[in-house]
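First, the structure itself, so that you have it in front of you.
All protein chains but one are shown in place.
So, chain A:
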Amino acid sequence: MSTTTTQASLGHPAIAPPPALGTVTLKINGVERQLEIAPWTTLLDALREYLDLTGTKKGCDHGQCGACTVLVDGKRINSCLTLAVMKEGADITTIEGLGTETNLHPLQQAFVDHDAFQCGYCTPGQICSAVGMLTEGKAKTTAEIREMMSGNLCRCGAYTNIVSAIEEVLNQPKA
């Protein structure tokens, strides 16, 4: 004997209309960018889908993996857990704003030198997270780096080299 069921039956029949578009201005990597988005667009999707800044990655869309880490006013956040409209006026830095292929940020260079990635998909998030962590100034030891980088998953398992790369930059004499 079979029974019946209905998927997504909650809330029906009322389907709320989608939210209206509005103009949002975001300051990203020092440049003001205007975009037409609805309030439900996350900062992550705004970057990837509306601004073609695809260096910031999506690994879960739920704040569970850290692949989407960017710096907002110098602090590392999961861009999938914030709405773009909430960051008007803030200073947003993505991986594209840290360095270029011919002029790498010291952490980017250290990641290359230590082979701190394999597939590279978690890498921009790891690097932005590490930049944020170094600014926080709390991690002094290997164990502390490991602890404070634990919000960034790496399925390739590059942790050993990620930690070495960060240690190298942490221990570099300040210019």
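Please note the rule applied: a contact is a pair of C-beta atoms (placed from the backbone, for glycine too) under 8 Å apart; a residue touches a chain by one contact, two chains touch by 3 or more; residues count from 1.
Following the convention adopted for this analysis, contacts and distances are computed from a predicted model.
Missing chain, UniProt name from the options "Xanthine dehydrogenase family protein molybdopterin-binding subunit", "NAD(P)H-flavin reductase", "Amino acid ABC transporter permease" or "3-isopropylmalate dehydratase large subunit": "Xanthine dehydrogenase family protein molybdopterin-binding subunit".
When the missing chain is restored to the complex, the residue among A:77, A:92, A:149 or A:170 that touches it is A:149. Along chain A, the points of touch with the absent chain fall at residues 2-9, 11-13, 15, 17-18, 38, 40-41, 45, 48-49, 52-62, 64-65, 67, 94-96, 98-102, 104, 108-109, 111-113, 115, 117-124, 127, 143, 145-147, 149-163.
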